[in-house]
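Have a look at the structure below before the remarks.
The complex appears here without one of its protein chains, the remainder shown in place.
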Amino acid sequence: MIEFQMPSLGADMEDGTLVAWKKKPGDFVSRGDIIAEVETQKGLIEIEVFDQGILGELLIKEGTKVAVGTVMALIREKSEIDVEKEVIELQPIEEKVAFEISPKITEERKQKITPLARRIAVENNIDFSKIIGTGEDGAITKEDIEKAQTLKYQHFKIGNGEEKFAKKEILIKKEIIESATESIRMAVAAAMSKSNKEIPHYYIEKKIDMSKALKWLQEANKNRTVKERLLPASLLIKATALALVEFPDLNATWNNGLQLKKEINIGFVVSLRTGGIIVPAIHQANTKTIDEIMAALNDIIPRARALKLRSSELSDSTITITNIGEGGAETVFGVIYPPQVAIIGFGSSIELPFAENGMLGIRTVIKVTLAGDHRATDGLIGSRFLSSINKYLLNPELL
Amino acid sequence: MKEDELKKTIYQMLKEIAPDTEPLNLKDEENIQETLYIDSYDALQFIVALDERLGVEIPEQDYGKVKSIKDLISYLKTKIKIT
Partner (left out) sequence: MIDNPKVNISYREAIKQGIREALQKDEHIFLMGEDVGRYGGAFAVSKGLLAEFGEERIIDVPLSESGFVGAGIGAAIAGMKPIIEVMTVNFSLLALDQIVNNAATLLHMSGGQCNVPVVIRMCSGIGRQLAAQHSHSWESFYAHIPGLIVLSVGTHEDARGMLLSALKSPDPVILFEYTAMLNLEKEFVFDSSIINIKKAKILRTGKDISIITYGSSVYKCLDAAIELSKIGIEAEVIDLRVLRPLDEETFLASVAKTHRVLIVEEAWKSVSISAEISARIMEKGFYDLDAPVHRLCGIEVPIPYPAHLEDAAIPQISDIIKTVKKLIHHD
């Protein structure tokens, strides 16, 4: 159906008065026919129709003033008329439902891939959604595809009971884990050698009475589901982060001079079951709540073990914590990761006799150590720093 | 659930957490965490798995009661029906 509208007959014309229709409903009109007379400021004007068809309903009465653009009449196009005729004979035509084609959300989500790598993957029917990218911005490159093509592997998920039995699912070829472990080992070796060679380490230790902190933790966990349960590590991380706010010289890098870091990103040493360590960062640990830190651990540790960390997580640490955890050595002295200037070590928790107010008792204690770069700080700062960590762990409400 | 099935499930879960070990070789009285070198994080995942798969929520104060396979099964018997 074509709408015949009041035309604009001049730039400043706003409306016109329909004086007379020149055609009636049912008339066949062609392009150029005069359909009506309209009175405007410029006088009486004959208006033409620009379409062809059968004139339908006249919507405006003669003598009415209408604005430019108002629909005055309807014209049924010839094609419409023909179609209508046919429709009567045929069965009702199914209406085509217009469906929205939602943009195909690629499986890769955040995973970038170079045009070349994508082309190769598509040509060879390779599913690249699980391949780790080593290109710019973490993009999968041709090399990554080639590596994955020869060694098919799937990373394993830890702890989620819904995953199928591990024995069947782990298609990890021994070689790839071994080679990844080997390169991690070499990287760690290089860093540790450099550290030992270049950084003048000093070491100090402090015993921290964890009774209050662990009690607080127990109470807190009573109010949390199993999945939300907090580990002591989260307290240690937060305490360290807050202590660093007071001692910013330890949250820095050394490059011919001390460069203080604005963010406190705590690198947390995660040991890989197959040997070697990997140190992902928990960003801005001082601003996170204990729950947020625990959530970060829950997110990072499985990915660290699966070697699926983002580059920012591996390169942004401003300081490192190594935590022995249960049943291990009582004290751990770390080796500083250059260009950081300190590393904090938490030993496993032990039961020790503790003297307080002349009374002997047994307390759960963790020995915390600091290995510091003597170019950046000295024992006095280090010692005060450890006391600060102690203070926070003695007062867990502050965390 | 049968005790055999339960044991199998436990071994499965431990294998997922420590794939490089053989939980089947664990003696019933051995300390699971120490023998399989499971750290505190993975131990928590094991507790989470027990909760999700068996529906048993083990509170922190009971951690000491589930250190070996034998202890764990005894504990679970008090929480779910085991034949």
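For the reader, a short list of remarks on this structure follows.
Here the chain labels run A and B in written order, and each chain numbers its own residues starting at 1.
The rule is simple: contacts are C-beta pairs under 8 Å (C-beta built on N, C-alpha and C of every residue); 3 or more make two chains touch, one makes a residue touch a chain.
Note that the structure is a prediction, hence the values are computed from the model and not measured.
Counting contacts over the entire complex, the absent chain touches A.
In the complete complex, the residue from A:T40, A:T141 or A:T377 that touches the missing chain is A:T141. When you scan A:M6, A:I47 or A:A117 for touch with the missing chain, the hit is A:A117.
Panel shows chain A; residues 114-117, 119, 134-136, 139, 141-142 of it touch the chain omitted from the view.
What we mean here is this: only the chains that are shown with their structure count from here on.
Computed from the mean C-alpha positions, the centre of chain A lies at a distance of 34 Å from the centre of chain B.
Only residues 12-13, 15-20, 33-34, 37, 39-49, 51-53, 57-61 of chain B touch chain A when the two sit together in their complex.
Across the complex, chain B is touched by residues 156-163, 165-167, 170, 217-218, 221-222, 225-227, 229, 231-233, 271, 273-274, 297, 301, 325-327 of chain A.
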